[in-house]
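Excluded from the complex is one protein chain; the other protein chains are retained at their positions.
So that you can tell them apart, the chains are marked A and B in the order they are listed, and the count of residues begins at 1 in each.
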Amino acid sequence: MTDNPVVAGTGLTKIGRRWEDSLSDLFAEASRQAIEEAGIQPQAVFVGNMVAGELDGQEHLGLALEDGAGVFPLVPAFKVESACSSGGSALFAGYMAVKSGVYDSVLVAGVEKLSEEPSDNVTSALAEAADADFESYYGASFTSLNALLMRSYMKEYNVPRDWLSEIAVLMHKNAVDNPYAQLRKPITVDDVNRSRVIADPIRLLDCSPTGDGAAAILLARPELVKGDVQVELAGMGVGVDTIAVNGRSSLSDVPATAKAARVAFSAAGVDVNDLNLIEVHDAFTIMAALALEDLGVVSKGEGAKFFHEGNAERDGKLPVNPEGGLKARGHPVGATGVYAAVEVVRQIQGKAGKMQVPRAEIGAFHNLGGSGSHAVVGVFKRKR
Amino acid sequence: MKPRSAVSIYGWGSYIPPYRLTVAEISRVWGRDPVQYEEELNVKEKAVAGPDEDSATMAVEAGRNALNRSGISPKEIGALYVGTESPPYAVKPTATTVAEALGVGPFSVAADLEFACKAGTEGLQASIALVASGMIRYGMAIGSDTAQGGPGDHLEYTAASGATAIIVGPGSKEAAATLEGSISFVSDTPDFWRRYGARYPSHGEGFTGEPAYFKHVEGATRALMEELGLKPSDFDYVVFHQPNGRFPLTAARDLGFSPSALKAGLLSPVIGNTYAAASITGFSAVLDVARAGQRILVTSFGSGAGSDSFSFVVEEGIEARRDKAKRVMDYLSRRVEIDYALYLKFRGGIRLGGGAK
Partner (left out) sequence: MTVPRYWRNIGAYYRLEGIKCKNCGSLTFPPRNSCPKCHSKDVETVQLPRRGRIVSFSLLRSPPKGFEAYVPYYVVVVELENGVRVFGTLTDVFGEVKEGMEVEAVFRKISEDGEEGLIHYGTKFRPVARGC
């Protein structure tokens, strides 16, 4: 076992309907940025992706992308999939690969295209994150499963609808400054509350948009990374729970997140109170509230309140999703975890531009797959 | 026909969907005077199956109700017949789906039967015979249909959805009712038919009356009474096939039955014609209220054409069984009125694309 991997380079593409770019093109754009910044080549590549097989007919994706891109010599390539936490899982695979000493440098890329098929097909593809035989078979949409959690949470903790709407409003406000974001227009609480019901109580503006994007991180052994600022991937953890909602112990929390956080924080030698910023998986506004609780930022039932009281703003007690989160930056499903990680890294590097939070030495990201089944948490620390 | 060993009914159960489409609403859409149909047919509204229902799903609920009343395990059922003219598949028996859902089988006779509106009682004749022969202990006969009529056609006003299941077994006082005898009477009388690929049936209008319904219903009933040495006044209840609310009244009058004997089993005025379920659902409603010692006549009619006629005497065992499942009245009281557009949406009158992967 060696030292924690260090970030040698990062890359992001703007999220949206990238008609002119294939999966390989997006992969190329993000990976080239990361490799040029790093000045070193990857020895292996881990790709986070959820639905390219279903929607593009392309399995064997790791190889298909690096071959299709041609940005670096072909190396061992692995697709890593865990529904919407595929990106986080790919990063975890890269973390293990470098930390174990098997590879000196790996490229982790999250890549996804969701804009090219009719929305029905996309909805059905994304529903594959649920239990195919006993949730999707019966007509569950992924949103409706999350709606069960939102209803339970609001009822159990008496949380006003507006508090959840405010989370979406903050995300849009933050994304105005994010050149990579899919949605960059501000919205109001009223906009959220009047948007159409997808699966009650979840409304359209509670949901992150679907789009195309790719993000990349090149991880390497510390001695290979030059430069004044070194950002270390100090710890990662994965936590799991049952795939289907009927097997969960509660419908108003996500123990998988808590388990992942415990492992990540312990490995990184930090406490949740040491964090200067956090990226949470706000696929739906409810998930942002639950994430803060399950990560230990606040106690049960206090998640929405944290946002409501202004504590999540860039200059707040603990900035949450300063780039706009999944809601406004976007959620190209398999890529999202890598976007979140890159955003934390760039904050620590002081490269976040208008989105820079005042203090960024230690940051964490959270990526959640399924309706609460597979959580990945990572902690980045400024090393020097 | 009298079975060599006695056969009794152990369980009965029905299912009627909650949706109702009124004759007034159908008339509104097609520009007809509702009085024409309400009065002439003596039908006010019909039961319509919901979008997630078909002859299989309705048969299952009816079968479950019958099993609950029978008190027997589904594994003891040795035959399951589904009589229907609206099976979900042209080729793939509804009976095996229903059997699996109820837990019947694998060692069971199972088949779908078609004889228009008398397919349910066909299954009953076959089950009675299998029980009486000693080949099986218990048999289940189900009549289930989601009947359709062409848009604006005469039949559309009455073609309805429903199901009833009857379980028969060895004769016993502990059962609900015992069979005295039955008769079947058939001929090639083309009063109503549907060719392969045709979406809606064709019918002979007036021809469906005298040469079809009345000839067979009255012919079978008279023959049965003669064989059993019974007369109309011997019966406390009489149930005829009920394509509308008029024909049964006319048949009763022709045969000499009093209108009061017809009342409990005449449902078509409020649910329409449930085709293969029609006469046996009327029978089910009678069993919901009949008392030990009373005698019931049931005569079905199926186009194409034929009638099955049965005489049953109610046993003491009916009392303990009655409340073990929902009654016909319980389903009748669950009533949700829909408009013609929803009816089309529910029953596939509007083609939707897609399908699950």
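General remarks:
Criterion: a residue touches a chain if its C-beta (ideal position, glycine included) is under 8 Å from a C-beta of that chain, and two chains touch if they have at least 3 such contacts.
All values reported here derive from a predicted model rather than from experimental measurement.
In the complete assembly, the contact with the undisplayed chain comes from A:120, out of A:3, A:120, A:223 or A:271.
Within the set A:65, A:84, A:108 or A:147, the residue that contacts the chain not displayed is A:147. Of A:39, A:70, A:101 or A:139, it is A:139 that touches the chain left out of the display.
Seen across the whole complex, the unshown chain contacts chain A at 120-121, 123-124, 127, 131, 133-141, 143-145, 147-152, 155, 196-202, 242, 244-247, 251. For chain B, the list of residues touching the undisplayed chain reads 18, 50-54, 56-57, 60-61, 88-89, 97, 100-101, 103, 326, 330, 334, 336, 345, 352, 354-357.
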